[in-house]
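Note that one protein chain of the assembly has been removed; the remaining protein chains are unaltered in position.
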Amino acid sequence: MTGIYAEKSVSKRNLSLVSKAKNHFNAILLGAKLLVRPLRITYRYPLVKEIPDEGYRGFIVLDDGKCIGCSLCARICPASAMKMFQAQEKKLRPAINLERCVFCGYCVDICPTNALKHARTHDTVFEEGESMLYIGDKFTVDPDSQLLTGRVRIYRVRVDERRGLVYEPIR
Amino acid sequence: MEAISDIGGGISARKVDDKTMILFFGPQHPSSGHMRIILKLDGDVIIESDPDIGYVHRTMEKLSETKEWIKNSVLFERLAILDAGNVTQAYIIALEKLLGIEPPERALYLRTILSEINRISSHLYGMGIFAIMLGSSTGYMWFFGDREIMVQLAERITGSRLTHTYHIPGGVRRDVSKSFFEELEKGLNYIEKRLRHYEIMFVNNPVVRSRIENVGILSRERAIDLGVTGPNARASGIDFDVRVEEPYGAYSFVDFEVPVYKEGDALARTFQRMDEIRQSISILRQLSKSIPEGPILNEKYLKLFTPAMKEVLEKDKRIKFPAIFTSLKPPSGKAYGRVEEGRGEIFFYLESNGEPKPYRVRVVTPSFRNSILLKYLPVGYRLADLPAIYGSIDYFPPEADR
Partner (left out) sequence: MMAIGLLEFIKNLILWPPVFYMLIAPGLITMMILLIILIWAERKIAGRIQMRYGPLEISPKIGGAIQLLADLMRYMFQEIIIPRTVDTLPYIIAPIAGFVISMLPIAAIPISPIYFPSPMNNSIIVALALTTLPPIFGILAGWSSNNKFSLIGGARESFLVAAYELIIILSAIGAVIIYGSPDFTQAVSAQKDLWGIVLNPISAIAFYVAVLMASGRFPFEIAEAEAEIVMGAYTEYSGLMYGLSMGISYARMFVYNLIFTLLFLGGWYPFFTVPGHTFFSYVIIPATIVIVKALIVSLTMVFTRAIYARLRIDQALGGAWKFWFLFSIMGLLLGGAIVLLQGGI
């Protein structure tokens, strides 16, 4: 089984006046049909939010109890965003600079004790450059705990056959 | 040449032709992309066109000499971020030749599924930009809106919408669940239904047809002379596709057709891209039916797994990297990798001399090879044909400038 080349050519060039009028009419009819029953695919962010599924590569969270300070995560980070620093009692712990992180997930995949994991949050606003450096206790806070709170309505995205994307409410 | 004269006050002036106008279709223009085209116009007709590229040069080839082998795939997927699966696959194929390993069969099938999803997404992007340059805002919104379905499907496989980083030397990083194939079928049915809408509203629309018929004709001899590649060459009668010439991935396990059109104008290029979307849908259906079970990483790295890593692989279906990945040392040698991307053929050349960092990486991108068309194709057409020609050759400046 393999691929083959298929010769084709565009037929129906230089259409006559009647076919042009028919094409005009078809386009206008399709526009009118979609005007009456629209196929909407957008949603009204930020009044409504979408939450990705499990397994989405969002922010990185550290579990301090499992970390052994082997510094493999700092060696494999492609953007030099993860660096080690001396915490208390001469232990080495990682710190992450979110300005440089590209969320590739290499550090999560190489940690031998599963101390790093991905959260599902992916959008936060920072007002200063220094607050983008997550070091010490700030690195262990899981942002997903605030994911399902707040006054906005929350949806999950599913692929559908008729409308493309449908939004199922979680809460 | 025109004479230089002194008109007083230390200012010199040079007489140019008084029938032509030089127009800078520059980077600050709604439809020029990240580049500048210098046009010489005689009334409404273009008599000379000069592309000025290089605005997005990021020195990727030199940067790759400062990072280890496995970190470079994160760097190179930013070449053409719409097609990230196809670009990194070429780099990984070359790296696997240097290391002397081969991925197992299920990994080949998963790689090809991501490649075809990216190909559909890239063609929809190209046609969306083409539509807005012609003025059809409906075409623009529809193509970009339907591309969202493909991006969501890619997120189910890899965990990230655009920057996939899915391929590693020896296999892939994650496995898919059974419910993914049902969602894939629904998405493909939806795209097939929408292809009919696209034909009614965009391709058969008499206004759009008259803008793209017989515009930007590229003959077969000229395409061979200039060295163009991808759907632009296949719409001019050249039958060449890397998936048929040098099969990689799972392409030797499926039946597919590569359409080749003859006329070479913008209408043939549009038809070519829509036919390629149909062929990708059929390839995806065949792959999702006949995918075998099995491991997703090569044995050589799989036997370095500790029990904790094996448990993660069984529960979450995620590969944990063995610690050797931080300092892979392929033996000295040279290797190349060729992959058919959405816009043409991409070629990586790797050279190693036993160090953890590469000695030389050279990448030839399809948009760089197609950029010569902007010098020869618009000549003789009108000013309003320039956005039509630009959109139909699907030129992507960040990929051309690396």
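Just so it is clear, A and B label the chains in written order, and each chain counts residues from 1 on its own.
We adopt the following convention: a residue touches a chain if its C-beta (ideal position, glycine included) is under 8 Å from a C-beta of that chain, and two chains touch if they have at least 3 such contacts.
If you're wondering where the values come from, they're calculated on a predicted model, not measured in any experiment.
One of B:217, B:312 or B:383 touches the chain omitted from the figure, and that residue is B:383. Note on the undisplayed chain: of the listed residues A:40, A:90 or A:151, the one touching it is A:40.
Residues touching the missing chain, restricted to subunit B, are 21, 23, 29-31, 44, 131-139, 141-142, 145, 201, 205, 207-208, 210-211, 382-387 (touch as defined at the top).
Where subunit A meets the chain that is not shown, the touching residues are 27-28, 31, 34-35, 38-42, 44.
In this section, only the chains that are shown with their structure count from here on.
Interface of subunit A with subunit B (complex): residues 1-10, 13, 15, 20, 23-24, 26-27, 30-31, 41-42, 52-53, 55-57, 72, 75-76, 78-79, 102-106, 109-114, 118, 157-165. On the side of subunit B, the complex with subunit A involves touching residues 67, 70-71, 74-75, 138, 145-146, 148-149, 152-153, 155-156, 159-160, 163, 165, 173-174, 183, 186-187, 189-190, 197, 200-201, 204-206, 209, 213, 239, 241, 243-244, 247, 251-263, 267-268, 271, 275, 306, 308-309, 312, 316, 318-321, 323, 325-326.
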